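The other protein chains are all here in position, but one chain of the complex has been omitted.
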Amino acid sequence: MTVILGQTFTGISIGAVLLLIALGLSLTFGQMNVINMAHGEFIMAGAYTTYVLQKSISSAGISLLVALPVAFLVSGALGALLEWLLIRRLYLRPLDTLLVTWGVSLMLQQLARDLFGAPNVQTRAPDILTGNITLIGGDDPLTVANSRLFILGLAVAAVVALSLTLRLTPLGRRIRAVVQNRDLAEVSGISTSTVDRTAFFIGSGLAGVAGVALTLVGPIGPTMGTNVIIDAFLVIVVGGIGQLKGTVIVAFALGVLQSVLEYSTTVSVAKVLVLVGIVAFLQWRPQGLYTLRTRSLA
Amino acid sequence: MNLLKSRSARAAAGFVGAAVVLFAVAPLVLSDFRLGLLAKYLCVAMVAVGICLAWGRGGLLTLGQGVFFGLGGYAMAMHLKIADAGPGNLPDFMQLYGTATELPWWWQPFANPVFALAATFLLPMAVAALLGSFIFRRRVKGAYFAILSQALAAAFAIWLIGQQATTGGTNGLTDIQGFFGYALDDPVNQRTVYFIIAAVLLLLIALARQLIQSRYGELLVAVRDSEERVRFLGYDPANVKLVAYVVAAGMAGLAGALFVPAVGIISPALIGIVPSIEFVIGAAVGGRASLVGAVLGAIAVAWAKTALSEEFPAAWTYFQGLLFIVALAFLPGGLASLATVVRRRRAAAAAEKKAAVIPVGEAA
Amino acid sequence: MSSLPHIHRRRFLAGTASLAAVVALSACGAKTDAAGSSDKAAKIDVSGDTVKVGLLNSLSGTMAISEVTVRNSLMLAVDEINASGGVLGKKIKPISEDGASDWPTFAEKATKLIKEDGVAATFGCWTSASRKAVKPVFEKNRSLLFYPVQYEGLEESPYIFYTGATTNQQIVPALDYLKSQGLKKLYLVGSDYVFPRTANKEIRAYAKANGMTILGEDYAPLGSTEFSTIANKVKASKADAVFNTLNGDSNVAFFKEYKSAGLTAKSMPVVSVSIAEEEVKSIGTQYLDGQLTAWNYYQTTPGAANEKFVKAYKAKYGQDKPTSDPMEAAYVSVYLWKAMVEKAKSFDPEKVKAASDGITFDAPEGKVTVDGASQHIYKTARIGKVGSDGLIEQVWDSGKPIKPDPYLKGYSWASGLS
Partner (left out) sequence: MTGLEIRQLRVSFDGFTAVDGVDLDVRPGDLRFLIGPNGAGKTTLVDAVTGLVKAAGSVRFGGEELLGRSVHRIARAGIGRTFQTATVFEELTVLQNLDIAAGAGRSMWTMLRRRKGVPEPVAKAMETVGLTDLADSPAGTLAHGQKQWLEIGMLLVQDVRLLLLDEPVAGMSHDERQATGSLLERISAERTVVVIEHDMDFMRSFARSVSVLHAGKVLSEGTVAEVQADPKVQEVYLGHTAAEATADVAVREA
């Protein structure tokens, strides 16, 4: 029983990480149809931001909290720059963005190597986040890591913030308008290029936030982005492009699936099964879990 | 009609030229080592021929060509490892890391050279046919198809790595000594392998050219540009795409199979997401829709990788990244479209024309 | 570039060879059985007052995190040797190549170094996979590789010198240590590749013969960074200790998860065989404090040779840069090659090999001796404990250098392994 509960919690915590790394993509890929392979490197930029800030702020807790908004700005700015330099030329060729941003990703990795050295770097987590809380005591205790709870909280907060932004603010309405009908939005007086850049800023900024969170659970190094990028895209694809709720559900579902399979088989087998399962799922629902059904897409 | 004639004349001249370069000039001017590298680039170019067909002509961004390359490569390498070990013996890595005392059942058919040779392209084609018939019938396309391909490539690589006792795991199959009885460390035989590779590449180009110029080739472009429209004409676009996908898979398989004697190794590192993207990028830089462009692009990008990394071992990825970005963002038709771009500029005074995104005309 | 007449001559020769190839196509080349009859030894370029050596490490890709430090250390040794007059009166000219964390690329670059550059020896490789990829290249061309990383054993290539530990110099002593501490129930965690799988096979054999039990064995793909399930499994097993053969990025994620699960060096110590000072630095002492490592060298290893090495390394690359076992083994490998060459009075690999037996060097880890038969070196095993300052303090050593035994022939429990 403890095992099942424990693995469910583990799955949810894996899901929270997945959700956080995929959330920015739900905007740039899901809404804007840009396959940004450098998204992983924006996550990396967020992690390195934490590292740099810790050099000047000695308290691990404060530096982590400061890192969240700063990483959002740093990665967001990188994203906006990328959009302005390259992606705006490629909106009509979504598949080409994949290859172009792959080139960008190679360069950013090398840049990180030259700026911070090839080896991984270390950040200090606040002590409170390295512990755990016990849900069920006794001989076979069920514990949940504080770092995972923090990430879960952060992921939920980010989802709420993003969905409120999209729903309630004028910016959000403009983004949705542009996504749904670019020409109509343009003639209604919306500057589509500004909206594109802002949306890219937010999506990339969220990658930065994910990068800060990843410093609590994983390595901080030049290739950390490539480790997660495909998983992030799969979450969006399975969830359904342009569907925030699909992203959320699928992130947690994949997390739980992964953790249960990992427990009952091996990590490698679990990974293969999850990937094959995703392919099979897309046979069943080629447009993902939730789909936008409109006449224009028919 | 005159145009067609002169075009096929030009194509024939191109073939002869390419054959002269590959069979006479290259062996004359290149050292054994560089010729060996060229053999490797030509294998990449074979994959690019398939990509030109599937992606350039059919619009299928196949980001999983590593899978088919790997299937072909492993099929060949398994046979060669069995042959190296000699009858009754296990391949070296199985003796070291495995627990089995005899060949696993799925290795056994590969002891037969004919089976192994046929498997190098039939196996990838069968897998592609199976996958494709599902994927295309369910109308998975565009970004979904691209990311799905990547997921498959990742899954295949992870699976191979996990089966160390029977696949060599991360190491892959290495230290391949002989090629159907001929010692691979003999430079003369290495050269022969190069000639075989060059000949197969030319053959594949000829095959792809025939396909592209056939009615099927025209239909494939039609599917790429407007799948719905083709469906209204009474075709099943899924079948049209499937043919291109399967042919491309077979070409990647052959490339993988020939890569093994040329380089002496096949490993999961050649199968995952990164190599699969690199296969596509070569074709894209050269010009995805043009056979000549895709082939030369693949060779050029592979060559640039070698040259840049030799010259700037610590900073070459900057140049590589920059090359991809510049070529793809600013020259969507690839280097092959440069000629078209120049011609357009010259003819700019003439009537206003709607610029085609990807030039179709100059195939092969 | 070479002079013009030289190029012409090469073209001409290549042309003849190409014609010969066409003829050979019908004559069908050499059969496998006849292989090795012709002499194919690599040509070493000793023209001029320099001798070239190849440095082959991953400077990009996932392995760069580890291999760049080895490259730094190799460069330090080359610079030092050049400053003191070089080898046989020739300055060493290092040719740098990037293996790019890709095994076929390693093979390509190794071929290039040997055939195009005419290097006298090559130093580098980290993963077993890269070594396996280049092994046939060095054997085919009869050129030397110096491999500086601890590995899984079961290999003796006539053209490779192994200056890192083989299993009986690292893993077996670590198991001896655990046994002596009464830690008899082990959980095995490793990356999914040759070294951990082979190491764990040996650990199981050792455990069986020594009354220890293995409670579980888990592998994660290289580069995997999600370890919550494995941490759960380890915790639930209630093992005495964990034997960790994870490599690279995975270690960071594993130890962060390990601590989050409430496991500590006190409650369940982890012995790691791929965590050196550089990795400690990237994981953080917060997560590693008190955990055990098994190596042959630590930055804190006493002795004048090590003080000099550490000082020189920090002076060249920065005061915050630690030194580690693979870096030391790489550093040593260049000096050993120099000593062999000087003893042989030749750069010829065959002569160098013949001269190798008994070569000693006063290394940072203490005196090391080359075992000419296996081409490995005698090394002292050391168990260390990670301190809160990020350095590793030795808590046990084998007392004297252990004779390398890559096939574990001297251990009866290992008889069924290979």
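By letter and in written order, the chains are A, B and C; residue numbering begins at 1 in each of them.
Just so we're on the same page, contacts are C-beta pairs under 8 Å (C-beta built on N, C-alpha and C of every residue); 3 or more make two chains touch, one makes a residue touch a chain.
From a predicted model like this one, the values you see are computed outputs, not experimental measurements.
Colleague: Just to verify: which one of B:Ala129, B:Ala165, B:Val221 or B:Ala315 makes contact with the chain not shown?
Modeller: B:Val221
Colleague: Tell me which of A:Thr8, A:Asn33 or A:Gln180 is the one touching the absent chain.
Modeller: A:Gln180
Colleague: Touching residues of chain B against the unshown chain: what are they?
Modeller: Where chain B meets the chain not shown: residues 210-211, 213-216, 218-219, 221-222, 225-226, 228-237, 353-354, 356, 358, 360.
FYI, only the chains that are shown with their structure count from here on.
Colleague: What whole-number Å value describes the gap between the mean CA coordinates of chain A and chain B?
Modeller: 32
Colleague: Taking each chain's centre as the mean position of its Cα atoms, how many Å separate chain B from chain C?
Modeller: 34
Colleague: Show the residues in chain B shared as contacts by 2 or more other chains, in ascending order.
Modeller: 158, 161-162, 317
Colleague: What are the residue numbers in chain A that touch two or more other chains?
Modeller: 109-110, 266, 268, 271 - these are the residues of chain A that touch more than one other chain.
Colleague: Going by the contact rule set out above, which residues of chain B touch chain A in the complex?
Modeller: Per the stated touch rule, the residues are 61, 63, 134-135, 138-140, 142-144, 146-148, 150-152, 154-155, 158-159, 161-162, 273, 277, 280-281, 284, 315, 317-318, 320-325, 328-330, 332, 357.
Colleague: In their shared complex, at which residues does chain A touch chain B?
Modeller: Residues of chain A touching chain B: 29, 33, 35, 86, 89-90, 92-96, 98-100, 102-107, 109-111, 114, 230, 233-234, 237, 241, 266, 268-269, 271-272, 275-276, 278-279, 282-283, 286-287.
Colleague: Help me check something: in the complex, which residues belonging to chain C touch chain A?
Modeller: On the chain C side, the touching residues are 59-62, 64-69, 192, 218-221, 223-226, 228-230, 232-233, 236, 249, 251-253, 256-257, 259-262, 278-279, 281-284, 286-287.
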